[in-house]
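Take a look at the following structure, please.
The complex appears here minus one protein chain, its other protein chains still in place.
Naming follows writing order (A and B), and every chain is counted from residue 1.
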Amino acid sequence: MDRFVFLTFDGLSRGAVYAAFALALVLIWRAARIVNFAQGAMAVATAYAGYSVASATGSYWLGFAVALAGGLLLGAAVERVVMRFVDHSSPLNGVVVALGLVLVIQAVLGMIYGNEFRPAETPFSRDAYDVGGIALLSDFDLFVFGAVFAVVGLLVLLFTRTAVGLRMRASAFAPDVSRLLGVRVSGMLTLGWALAAGVGSLAGMLVIPTELGLHPNAMDIVFVSSFTAAVVGGLDSAVGAVAGGLIVGLLLSYVSGYLGATVAPMAVLVLLLVVLLGRPGGLFAHGKERAA
Amino acid sequence: MLALITACSDDGGSSSSNGGGESNTPGVTATEILVGTHMPLTGPAAAGYSKIAPATKAYFDYVNASGGVNGRKITYKIMDDTYNPATTQQVVRELVLQDKVFAILNGLGTPTHTGVLDFLKTNRVPDMFVASGSRSWDQPDKYPGTFGFNPDYTVEGKILATYVKETHAGKKVCFMGQDDDFGRDSLAGIEKILGPVAAKQSYVTSNPNVGPQMGALKQAGCQVVMLATVPGFTALSLGTAAKIGFKPAFIVSNVGADPTTLTRSLGASAGPLIEGLVAANYLPLSTDDANPWIQLYKKVNQQHNGNAEFDNNIVYGMSVGYLFVQALQAAGKDLTREGLIEAVEKGGFQGPGRAPLRYSADDHSGYGGEQLTRITKGKAEYFGTPYETDSEGGPVQAYNAAPVAPPANGIPAAS
Partner (left out) sequence: MTAVRERETTAAAIRREHRLRKHLALTLLAAAAIVALTYVLPPFRNYQLATVGAYLCVTAGLTVLVGLNGQLSLGHGALMATGAYTLALMQDADPNLPLSIAVAVLVTTAVGAVVGLAAARLRGPYLAGLTLAVAVVVPSITSTFDTTFNSDQGLSVAVDPPPLALGYDFPYERWQAWIAWTGALLTMLLLANLTRGRFGRNLKAVRDDEAAARLAGINVGRTQVIAFVVSAACAGLGGALFAVLAQSVSPGAFPLTLSLFLVMAIVIGGLGRLSGAVWGAVLLVALPASTHSVTDSIDVSPAVAQRLEGNLPLAIFGVVLIVVMLAAPGGIASLKERFRHEKSKARARRARRAGPDNRLQ
């Protein structure tokens, strides 16, 4: 029983990170109809920037802030400088360009920082609290939950309660009509990319300290798990992204814990098959698909 | 498109080295010996290991500065295989078929090097001093040109297990190892002395999450955990165990126990985690400043290696370089691939090691023993005596030969 509880909390903690990352993917999908394959690499780049600042100034929080701000800037830059010029006649062109970006970003990081694994410090202790003999959550896990919750909450507020949010949703849903109504559609697109990249950077800063260390390929596996989570939840649904993230996190935790770490990817594949065969648009798929 | 391919072939022809040398031996000319290696310069196993080849190269540069071996300078071509056996295939083929190296030296990794044994044998390339303790390199009948260097993992397993038997008698002993010959051979050695372990877990370098494994060992109530792990995963295991409140006594293989590498990987929390960690080694320890070999290596490191951070990986790399120069000297001025192999099989090399170095016509294994180390205040120190043993049922015996000092100029004399 205590093993189950431990695995549950461990899974939720990871799942929160996948949820955030999946949310970033969904944001870009809804805005631009592109799956941003470069999201992981962008998150790693900003994490490197953040940790460099943190070790230079001795303040983790300053580094954290730099990482998030870097994410916003990087997202906007990628959209303005690269993605804008992609020929959208074939959806594959966006995929290939994003993959090219991944190569460039990871290689440049390797050239600047080297490819060794750097220790990534956490601002809070990672020792789990002992509750009745069971090692539960640590301070860091609580921080992860809090951060993801806050970001998701802020985004919900942004999209549903603010004018900017309304304009962004309009630009994604009906770009031509929005343009006629005076909305700067291209600006909204850039803003969407910036926000998504910022969320991705947050996810990166939350997950990298829990792995082998900071290195250019640190987010590859997270990308795959988060993409799965987004697909399971339904790419058009933000709620789906969060739900999918938590589900994937829990599933991976239980399977790793009870069946062994090597079986975990198979469990993800089975999850995908089960969900997609039943609902090809994901769990929270909208009844009517939007035109691309 | 055909033009593109022919263009490549022209450039291939001109880039093949030393074709017009004095002899028919590939990679050897009157002035140069070209040697190659495959190493994980990047990737999950690169921690620590990426410093070995540059250190060997630095030692070669030191020897070259004094005129080289028999008037030939040694050129060391280092290729990155990211610890991925598929990449090893590519780079070794490039070294042998395109660069036409004289020999492959110190190829690193059990999973990576196992895949190129047949290719090197077919092409009759000397495969010197493989950087791994697998028993696969000690098969003189099957692979006459392949020679090991590291003590066999089975040898090490027996020595570490003997320590555990004496110091932790009666306690529950468990094992966590890499899911390949490295892990399997280590476990075999351990079980020869201790019998079956209470619990065993394995990992693969492609999956950096050892939480499930550590959790399972904690569940099994292990009091002693023996690790056959590369440095990155030693750090992961120690860190993850601490995180879940699991505090057994850890005993680590020599390939994964360098304190400098572990401290770097673990960061601020390294100190208490590695304090008291027991491992083994067979070369001078990097922190032993009184040792004449360390003094020599530090000098070479300063002059030819950009004064890189000095740790056991650099000691290892330079010791390999020293042994290779000894082998070249023994092979004589008329340098051929067969001559090199014969010279190594003659054996009798004296060097920095604290364990016997075994090379003969029937033994290609390399070092045959180790001495135990313990980390105290971040520094590793030897304790007890060196032991030697074999990979079979032979006894673990003390090895008491006196250590040898390096030659005055640090370069082995011609024999």
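Heads up, the rule we're going with is that contacts are C-beta pairs under 8 Å (C-beta built on N, C-alpha and C of every residue); 3 or more make two chains touch, one makes a residue touch a chain.
From a predicted model like this one, the values you see are computed outputs, not experimental measurements.
Trainee: Among B:N106, B:S186, B:T205 or B:T234, exactly one should touch the missing chain; which is it?
Mentor: For the chain that is not drawn, the touching residue is B:T205.
Trainee: Among B:Q98, B:Q302 or B:S360, which one is in touch with the chain left out?
Mentor: B:Q98
Trainee: In the full complex, which bits of chain A touch the chain not displayed? Write them out.
Mentor: Contact residues on chain A toward the absent chain are 29, 35, 37, 82, 85-87, 89-93, 95-97, 99-108, 110-112, 114-115, 220, 224, 227-228, 230-231, 235, 260, 262-266, 268-269, 272-273, 276-277, 280-282.
Trainee: Could I get the residues of chain B that touch the absent chain, sorted low to high?
Mentor: Interface residues of chain B facing the absent chain: 1-2, 4-6, 8-9, 11-13, 15-16, 41-42, 50, 54, 57, 80, 82-87, 89-90, 93-94, 97-98, 110-111, 114-115, 118-119, 122, 178-181, 202, 204-207, 305-306, 308.
Methods note: only the chains that are shown with their structure count from here on.
Trainee: Could you work out how far the Cα centre of chain A sits from that of chain B, in whole Å?
Mentor: Result: the chain centres lie 40 Å from each other.
Trainee: Report the residues of chain A in contact with chain B in the complex, numbered from low to high.
Mentor: Residues 3, 6, 10, 110, 115-117, 119-121, 126-128, 130, 135, 138, 211-213, 256-257, 260-262 of chain A touch chain B in their complex.
Trainee: Name, in rising order, each residue of chain B that touches chain A in their complex.
Mentor: Within the complex, chain B contacts chain A at residues 41-44, 46-47, 50, 203-204, 207-213, 215, 219, 232, 236, 242-245, 264-268.
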